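As you look at this complex, bear in mind that one protein chain is not there, while each of the others sits in place.
The chains carry the letters A and B, assigned in the order they are written, with residues numbered from 1 in each.
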Amino acid sequence: MVKFQIQDLNIWFGSTHALKNLNLEIESNEILSIIGPANSGKTTFLRMLNRLNELEINFKMDGKVELDKKDIKAIDTQILRKKIGMVFALPLPLPLSIFDNVAYGTKLHGIINKKKLQEIVEAALKEAFLWEEVKDRLNISAFKLSGGQQQRLCIARTLAVEPEVILFDEPCSGLDPISTAKVEEAMLKLKQNYTLVLVTNNVKQAARVGDRTAFFLSSELIEVDKTEKIFTAPSDQRTDDYIRGKFG
Amino acid sequence: MRKFKEFIIEKLILFCGLASIFFVVLIFLFLLKEGLTVFKTVNPFKFLFGKNWYPISEPAQLGILPLILGSLLVTVGAAVISIPIGVACAIYIAEVTPLKIKEILKAGIELLAAIPSVVLGFIGMVTLVPWVKSIFKLPTGLTALSGSIMLAFMAIPTIVSIAEDALYSVPKSYKEGALALGATHWQTIWRVMLPAASSGILAAVMLGIGRVIGETMAVMMITGNAAVIPHSILQPVRTLTATIAAEMGEAVVGSEHFFALFAIGIVLFMISFAINVTADLFLHKKK
Partner (left out) sequence: MMINSKRAEKIAFFFLFLATLLIVVPVGMIIVIIIQKGLPAINWQFLSDIPRQGMRAGGIFPVIVGTVYLVLGAIAFALPIGLLAAIYLSEHARDNLLNRLIKLAIVNLAGVPSVVYGLFGLALFVVFFKFGASILSGSLTLGIMILPIIITTSREALESVPYSFREVSLSLGASKWQTIRRIVLPNAIPGILTGTILGLGRAAGETAPILFTVAAFYLPQLPKSIFDQAMALPYHLYVISTQVPNVDEKIRYGTALVLLTLVLFMNLVAIIIRYRFRKKKKW
């Protein structure tokens, strides 16, 4: 089933044409990996899906992006962002306790019953594979956790608002291999219940985790296909060159 | 419902954002409203350049030249004292003092800036004025010089803190480059950093002078309040600001004198407007 339909999407920041004529479908319950060199448009595309781009100066867009067949521009941003969560490149805990971090989004959307909040926080932390490590110290500042733990906290935070889609913007770029492995493990489990879009600079991570992989270059989508195919026999020579490390 | 609340809050925030423009315009308008009235009965040229300020004589003579010259004299005197000392102190704090002392000095300068002008006026009255009187053997120590010295004190914190900021924001690479070429610290400061920070230092000086021109209480208490054209710095003078403060209490609301004082207010407003806009331009030019 198609979750996102993107048609003829063009994005400009001022005079910079950041994304050119993008056409893409994202399936429900898949993990779509997006690879490509810096400034290729990957993050611009990702941030279009939850309309975070609109906060930038001189943003302009053209084309259509549909979530479940509805134009995302017609959906209220607060509702949209509840459905589409985002995990950022650097772990970004809010200056609150662990518990309050996870509960932040939930409280925003009106749930204030203490018991319910506790249930939701626990469930989210378990889904993010962090519960065992923090269950005894939920009230300490989130900054006291290690980088990998903070990132899983951020995942739990997004899970707590019960989204349908989770966007990952280079989530492991600041993490050590063990933390990276834990985050990837979480992603693979999450696929069952959510649709995941992963932007990554780490080509091998894309191969490990993605069902399908998309290759962006110079603000354009070059090709998208099943991960296996992209990594063994891509249709475009540039994709092949990038994966082999001939440029990057 | 929540959307409506958001909308109201957004509008309230916008409204307050515009408040500062609103108030500046309002101040200017009210000054004009009251001040321009005087030009119905007094020729503007005579007002600005007339040599006699006798507002309560019959007929009143309303020429503010002595007041302008009074302000000018005191300001120039303060500038001559405060600019070299202020800039020197800024360099000292920015470049020479070790870190710990720097914080203390900066806090000290900030506290100096906070001393109310009436307190400085009072102290000036009881210490500086008698001192000037005895050193220069004058009939009175209430002179433009006393005013200049005290005003220099009030301008210096402004000059020091903004100039110090300007020096601090000179890119480290400039300084390191010069030192790497073998220049001494002082040569680096003199030939590289000061020129690089020049627009900021200029802005600092302008803002300091701006503060001096607008000063009221200290000058009122120590410059003698003689509204005559000054011939030397060792005689009493009257500034534009002191005139307003001293005479508004006696001017009848709606009288010619009343409007004349507002007209002086217009002059002051425009001078400070010009200085502040220019200084701000310099502060942002280097960026």
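Definition applied: contacts are C-beta pairs under 8 Å (C-beta built on N, C-alpha and C of every residue); 3 or more make two chains touch, one makes a residue touch a chain.
Since this is a predicted model, take the numbers as computed values, not measurements.
Per the touch definition above, the residue from A:Phe13, A:Phe88 or A:Phe129 contacting the chain not shown is A:Phe88.
Checked against the full complex, the one of A:Ser33, A:Thr158 or A:Thr227 touching the unshown chain is A:Thr158.
The chain omitted from view is touched by exactly one of B:Val42, B:Leu62, B:Ala78 or B:Ile156, namely B:Ile156. In the full complex, subunit A makes contact with the omitted chain through residues 50, 52, 55, 57, 78-82, 85-86, 88, 90, 92, 94-95, 104-105, 108-109, 141, 143, 154, 157-158, 161.
Seen across the whole complex, the unshown chain contacts subunit B at 2, 6, 9-10, 12-21, 23-24, 26-27, 30-31, 33-34, 84-85, 88-89, 91-93, 96, 103, 105, 107-112, 114-123, 125, 127, 153, 156, 160, 184-187, 190, 207, 210, 213-217, 221, 241, 244-245, 248-249, 253, 261-262, 265, 268-269, 272-273, 275-277, 280.
Here, only the chains that are shown with their structure count from here on.
Centre-to-centre spacing of subunit A and subunit B amounts to 55 Å, using the average Cα coordinate of each chain.
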